[in-house]
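Dropping the structure in here first, questions after.
Complex shown without one protein chain; remaining protein chains in place.
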Amino acid sequence: MVYLTRKAEFSASHYYHNPEFTPDENQRVFGKCNNPNGHGHNYTLEVTVKGKVDPKSGFVVDLKQLKDVMSREVLDAFDHRFLNKEVPEFSTDVPTMIPTTENLAIAIWRRLAPKLKAAQLYRVRVYETPDLFVDFYGEA
Amino acid sequence: MVYLTRKAEFSASHYYHNPEFTPDENQRVFGKCNNPNGHGHNYTLEVTVKGKVDPKSGFVVDLKQLKDVMSREVLDAFDHRFLNKEVPEFSTDVPTMIPTTENLAIAIWRRLAPKLKAAQLYRVRVYETPDLFVDFYGEA
Amino acid sequence: MVYLTRKAEFSASHYYHNPEFTPDENQRVFGKCNNPNGHGHNYTLEVTVKGKVDPKSGFVVDLKQLKDVMSREVLDAFDHRFLNKEVPEFSTDVPTMIPTTENLAIAIWRRLAPKLKAAQLYRVRVYETPDLFVDFYGEA
Amino acid sequence: MVYLTRKAEFSASHYYHNPEFTPDENQRVFGKCNNPNGHGHNYTLEVTVKGKVDPKSGFVVDLKQLKDVMSREVLDAFDHRFLNKEVPEFSTDVPTMIPTTENLAIAIWRRLAPKLKAAQLYRVRVYETPDLFVDFYGEA
Amino acid sequence: MVYLTRKAEFSASHYYHNPEFTPDENQRVFGKCNNPNGHGHNYTLEVTVKGKVDPKSGFVVDLKQLKDVMSREVLDAFDHRFLNKEVPEFSTDVPTMIPTTENLAIAIWRRLAPKLKAAQLYRVRVYETPDLFVDFYGEA
Partner (left out) sequence: MVYLTRKAEFSASHYYHNPEFTPDENQRVFGKCNNPNGHGHNYTLEVTVKGKVDPKSGFVVDLKQLKDVMSREVLDAFDHRFLNKEVPEFSTDVPTMIPTTENLAIAIWRRLAPKLKAAQLYRVRVYETPDLFVDFYGEA
């Protein structure tokens, strides 16, 4: 049983806002992240799959397939986008998630888990900056 | 004569658009960076000053002053901002600059150069991503 | 359930010495780290908390509170200090810990665990250099 | 119980080829990694051991011994080598492993686990590039 | 006048050998790099161009064109190759260059300089490892 991790990057913008909060609450909870014009990050995504090594190939997962799934399900949808306006998990009206790093990790897990075949999704890690990252293992 | 460099980071969003281009030209020249909702980056700024070492302090520049100038003139204005809408160099109507990494380096030079006293500004480096950066030395 | 990690840095000096060892034993076990003048490192601290995401904020923990706790309990006490002389865990006479990376991780856990409220401390990681780090999960 | 990790680097070349595959299959499965002349990487190895902290030394493991074991068992054998021709796990005829990152992690585990004494091997991580790494915990 | 730098990576293998040296000289001068099976690296290439910023685009160079030139002239030829056997500068019989980091930087300069149009090639930097790199500015 081995765990293989592949990194990728995407650049996106976001802001934090809860429509059920008053403006003061939004400012107090979210500070400068509440700016509705948005601001952005170079996000780093690490996707870890686990599985047995195929003795014929030496691979736990076909890297090209993993890369394609990551590109199609995540990067194409998130890269160079304003998350609050252009990514459904964060932009539809009812119910929606605030695009924090925590929720990004959960949303990416939900996109990837059903699309991976040979190997099992083990962990999604998202770095918002080099100093802040979130791990999600699919735990309820 | 020594050269001292200090790094700082800011997160901002931007997009590329020339109002004198047709939509097709904007798309051809700027590609996915033309998305008007903006996208973002964790920019890394490196400011280099040159000067003689003060024998009393061993410093070429008072680091606290340098940090304060960088914060006041650049970080406070750029961090968590949509550059095209909130930073004058990139948002006023006539004439304005497109917020490319090249123009960010030039704009930051113009903000810092007149505010540094003891030491002379030598270079402004801006990383848009770890794989792309621009240096500006104040050359015409 | 998500795991959020925040990094911070501090610069400190230390040396390794067991007063119950002979000078020869101290030299054999600790080598050049036994130099009583001390030497130093840029330590990197990673603090990981786990918890459920608050649906109102999208946060597992208030980042500002986490940062404040890390600053008050660890950085203010350790940064720009000689650990063997100025930090109680490593400087009081009886009984004391040698300020190895292992013991730094344990001491930092003990400082942080009782101060975190909303989210639970999950892991403390301390890098002494980029090539050496220790993880502590609070396991006996 | 603490977990201590030490990094090291080695430079090696390899290629991927299964002699039971047809040339077309080798090309389809391995792509440009199938080039029999080999290509190379700066591999980064992270070895994690777990154990209790010795109260006399403050160490979970004697770092010099750990470094010596890593050098003798892994770096001396792998560094500046063509893995498919010069490292037994990947070069002997029957049966052999393809030198993928997955199999490198497993082979390194098998080399290190029986040689570590005071502390127990917990994880072997191998980076093939900064964007791709494999973890092995000795799980069947 | 600004200087824009773009990074890229390639993985290749090489060895050092001068056919005019005796085996002893080759061993003395090149050490373990003389192993004829080759060993490998994840090379990092930084290409810097200089030029004026086009006021219409804000660019000193069309990044897509720069990327295409780097891929076509360097990466496609060097990546996943054994430099001594597959790259003409290092593999043809008379006269040839030893594929040291120094000569890699010079060879890459010669490939890129005639292909860049809008902006002028200013510097080629090649990292063999994170701890060793060479800069070439086209100086005789």
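So that you can tell them apart, the chains are marked A, B, C, D and E in the order they are listed, and the count of residues begins at 1 in each.
Assume contacts are C-beta pairs under 8 Å (C-beta built on N, C-alpha and C of every residue); 3 or more make two chains touch, one makes a residue touch a chain.
Source: prediction; values computed, not measured.
Peer 1: If you put the missing chain back into the full complex, which of the shown chains would it touch?
Peer 2: B, C, E
Peer 1: Given that one chain is not shown, which residue among C:Ala12, C:Val29, C:Val47 or C:Val126 touches it?
Peer 2: Considering the complete complex, C:Ala12 is the one touching the chain left out.
Peer 1: Hey, which subunit E residues sit against the chain that's not shown?
Peer 2: Where subunit E meets the chain not shown: residues 16, 18, 20-21, 29-31, 97-103, 105-106, 130-137, 139-140.
Peer 1: Tell me which stretches of subunit B touch the chain missing from the display.
Peer 2: Against the left-out chain, subunit B lists 1-8, 48, 53, 56-60, 62-64.
Peer 1: Pick out the residues on subunit C that sit against the missing chain.
Peer 2: 9, 11-14, 32-33, 35, 37-42, 79-82, 85-86, 129-130
Basically, only the chains that are shown with their structure count from here on.
Peer 1: Any idea whether A-B or C-D has more C-beta pairs in contact?
Peer 2: A-B
Peer 1: What's the call on subunit B versus subunit E, same or different interface residues, using the half cut on shared numbers?
Peer 2: Subunit B vs subunit E: different; shared/all numbers falls short of half.
Peer 1: Distance-wise, how many Å sit between the C-alpha centres of subunit A and subunit D, to the nearest whole number?
Peer 2: Here the centre of subunit D sits 30 Å away from the centre of subunit A.
Peer 1: Distance-wise, how many Å sit between the C-alpha centres of subunit B and subunit C, to the nearest whole number?
Peer 2: 35
Peer 1: What positions in subunit B touch 2 or more of the other chains?
Peer 2: Residues 130 of subunit B touch two or more partner chains.
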